[in-house]
Each structure stands twice: as C-alpha cells, then as structure tokens.
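Below is one structure. I have some questions about it.
For this depiction, one protein chain was excluded, whereas all remaining protein chains were kept in their positions.
So that you can tell them apart, the chains are marked A and B in the order they are listed, and the count of residues begins at 1 in each.
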Amino acid sequence: MVMEIVCPAGTPAALRAAVKAGAHTVYCGFNDETNARNFPGLNFNRNEMRAGIAFAHEHGSKVLVAINTFPRAGDEAIWQRAIGDAEICGADAVILADPGLLDYATRTHPRLRRHLSVQAAAANADVINFYAETFGVKRVVLPRVLSVPEIAAINSETDVETEVFVFGGLCVMAEGRCSMSSYATGLSPNMNGVCSPASHVEYREDQGVLDARLGGYLIHRVERGEPAPYPTLCKGCFSAGEKAGHLFEDPVSLNAEKLIPQLQKAGVTALKIEGRQRSKSYVAQVVRNFRMAVDALDAGRPMPEGMLARLSEGQAMTTGAYKKTWR
Amino acid sequence: MSNSQNLIPQCPAALAAALRVVPLAPLSLSLTVFSRKIAKNHPDLFQRLGEHSRTAFVLDPTDLPIVLCLDPNDGMPKVKLTRGRGTGAARISGPLAALIGLVHGAFDGDALFFSRDLVIEGDTGAALALRNAIDDAELDLSHEAAALSGPFARPVQRLIALAERQTGLCLTRPEDVAIW
C-alpha cells in the first residue's frame, strides 16, 4: 500500500498545483476563522471549495476540509455551518479538533467522515480510541511531540488511521494547547486560527541589521547576509539565566523524508505536509518530491532525498520529536 | 548564503539608466490602465485582499531607480511610478526578477523572504495578503499585455518587450511542468 501524501492548499491555484503534482489528498479550509491557517489572502470561499473539490475528484485526489479552530462561545453556528457546507461541497472528510464540534458533526452529519486534527493533541492510544468510540473518528493527525517508536506503539493499540507531519513548519509546543501568540498579540491558533499573526509583525532594517518584532517583543535580530526567519514566538532568540539563544526551538523546519520507511513500518497511513500559507510553487515541489519518495518505497527502489533544503525556513532542517533526543 | 540568490538575475544597467530619464507620468497612466485590465480579468485577486483592498503598497525593485506605488482602490487599482521611496502602508523590496518571479509563480515568497532576497516593511499582514492573492491569480503579464488595446497598449507592450530583451527575465508564465 503506497503511503498517502496529504498536501496543503491555501488557494485554489495551490490545490490545482498539488493535484497535478501528484497529491493523493489535499487539505484546505474556508476563508474565515474556522480553520487554523486564517491568514490574509488565503483560503477558499464556498464556490472555490466546491470547484476545488470537483477538480480534485476529477483527477482522482481527495479533499479534506480543516475546521480545526475552537468555536467561539455564542458563535458556534459559524463552525457548524462550515461542517454542513463542507459536506455539500463534496469534502471527503472534515478535520476537527473541538469536542463540542465533533459531537455536533457526529449527531448531525453522521455520513461525513471525521478526522481528528493535530490541534486536539491526542498523544496516546487511550485518548485516540476514546475519540473513535465517542465520535467515530477514522483518522488522527498525531501531535508533533511523539517519537517513531511511540507512533508504532500507538498504531499497535488502535484501528484508527494515523497521519503524521513530515515536512514544513514545526510546532514545538503541543498543538492546540498553546496561548503564547494571544499572550503577545491577542490572536491565537485556537481562537483565531493564527499564530504569531502577520498583522502584529514589524520588521525594521537598519544598516543591514534586521529586527523582527511581534506585538512589540523582539523575536529575532539578524545581521546582514543571515537568513531572516519569520518571527514565530517559540522560535525566537531569548535569554534565561546566563544563557541566550533559541531557548525553545531553533528556526528550523521539519523534514522527515529520511524517516519515511520507518514511519511506514510504524504503521502510519498518511504523510502530511505543512504549509497552507506557502506558494503553489512550494507546494508543487514538495509534493512531487514526497510522491516520488513513497512511490520509490512502494516499488522497492532507493529513496531520493535532499532535494528540499532550499524551500525551508532559514535553510535548516530537523527531524523533530521523531528522534527522541529532540526532547 | 542562499541558493536562490544565485538564481535571481539582476536587472542590467541599461534598463536602469533608461528609467532614470524617461518621463514617468505617461508610464504610470499606462500601468494603471494595465492593472485595471488585470483587475477586470481577475476579480478574485482583489477580493482576496479582503480588509487590505484599500491598503497602499510600495513595490520596490531594488535594481531599478524607480518604485511602483499600487493602490488597489477596492478593485479599481491605481499605479504610480516614482523615483523617490514612495509612500504606502506596506513595502516589498527585492530585485525586479524576484518580484516578477513571484507573480509568475516561479519563486516561493517565503523562501525568498527567509533568504532575504525579498524584504517586507510596514504592514506585514497586507504584504502577505497581496502575495497570497497574486499567487492564486496565476497571472501572465505578457499575455495580459498582449490582450491590451487602445492608446495605452503600446507603451506597456513596449516596456515589457524591452524588459524581456534587456534582462532575459521571464515575463511569460512558465508552463507548470517546466517549473519543476
């Protein structure tokens, strides 16, 4: 069984590019606060979603609709409507995180397949099986805090399909459990679908030295010629006690292409690429590479590798929590 | 040191020199007409700007002595070329080839930004909205220019032909397959 490549699409053009580049599955969201990449200029209105899904289906690809923020008290109808519209648009599944919304979808849209978002941070087999029994969840996107052996252990104890991130931005905190962004800016992944929002970013270049601030907090200061990572809070340069540096995480991005065979042995169904905020050119290149990798693996050919470094943040890569020493 | 730096051609001095002397007012008018034509053919582009549909942008090709001030004006865009720094809420600076490469989907904006080939100043949210909207629009500047007619068509077509000839820049959208 070829491992499934699950690709991001921030725009209809990116969706078409991903499908043409060989994505088995594309995930995307509506252009509002119901999805965790609620960035300016991104995402799909209802017509675009319907057309995008139709395009993907014509080419044999699936589309998952992410409705993975936590509905605001008093405004749950916005999120509930998104579920109904995803079903009408022909989505192959919805990706949900909020228990209340899962409960709603289970009761009112029983035939719409439900995936558990990484934002639910379901990090062990007990809770994954609980989501399956309670809400009929068919697949779980695993949080980026687990090692490969831990993923294998989870798969040995559950029938729920697992999907893991293999490329792109890396959350160092358990997803869906982080309020650092709203602490600094008032906008959070859970409530607003944004982390370290661009609206609160301020770059100032002086004599080649570039300061990047978020909500007034200095996150990075880079010298002339150094790469300029986006000022994501948890990847900033800070000091504590006597030490200074990237105390939480270096400005690296995840690349687990070399671990694909191990992830397959660990029972993983699908490989997920992060980056709905990235361009269609990026999406297509990454998809093409990962598709080649899983096809090679399936055919018993050697894995191509190392083609993706240029596309990553600050040009540095990590395998993240998949290797236990990361912790 | 980024790889992409090696890949982005610099605009040759000849074009830069020409732009130092030509009158900019007629060119601005032509580009305004051109941008309205694009707006008409790609209404989604301006819808995608959302709350930034009236934000003033400055696009600064760092290898040219001019900047392009773009006011989306809620779908009725205005373009003005100036020789100063220009004024706007958001500024995107980089070699002309990088800016055009973004429009044509040949480059990834984030990657150019990480490598500092592109620099964003001012309203970062607005700059990202513009980047994302343009990425979705799948524009082909040569194709759009060729479709122009009327008194303003010639200057735009001549400018694009000049730019292509002088720089070797790709102003025609590469075929999807050719990119990868």
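One rule holds in what follows: contacts are C-beta pairs under 8 Å (C-beta built on N, C-alpha and C of every residue); 3 or more make two chains touch, one makes a residue touch a chain.
Criterion: contacts and distances are computed from a predicted model.
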Missing subunit (named according to UniProt) among the choices "Transketolase", "Putative ABC transport system ATP-binding protein", "Sensor histidine kinase" or "Ubiquinone biosynthesis protein UbiV": "Ubiquinone biosynthesis protein UbiV"
Contact residue for the chain not shown (choose from A:215, A:229, A:251 or A:275): A:215
Hidden partner chain, touching residue among A:7, A:28 or A:101: A:101
Sole residue of A:81, A:109 or A:177 that reaches the chain not shown, by the stated touch rule: A:177
Touching residues (missing chain, whole complex) on subunit A: 70-74, 76, 97-101, 103-104, 121-124, 126-127, 129-130, 143-146, 150, 153, 172-174, 176-180, 182-186, 188, 190-191, 215-221, 234, 236-241, 243-244, 247-249, 321, 324-327
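Here, only the chains that are shown with their structure count from here on.
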Centroid distance [mean C-alpha coordinates] between subunit B and subunit A, Å: 30
Touch list for subunit B against partner subunit A, complex: 1-4, 48-52, 102, 105-111, 113-116, 119-121, 123-133, 135-138, 176, 179-180
Contact set on subunit A toward subunit B in their complex: 10-14, 17, 20-21, 31, 39-42, 197-199, 201-205, 210, 225-230, 277-282, 284-285, 288, 310-315
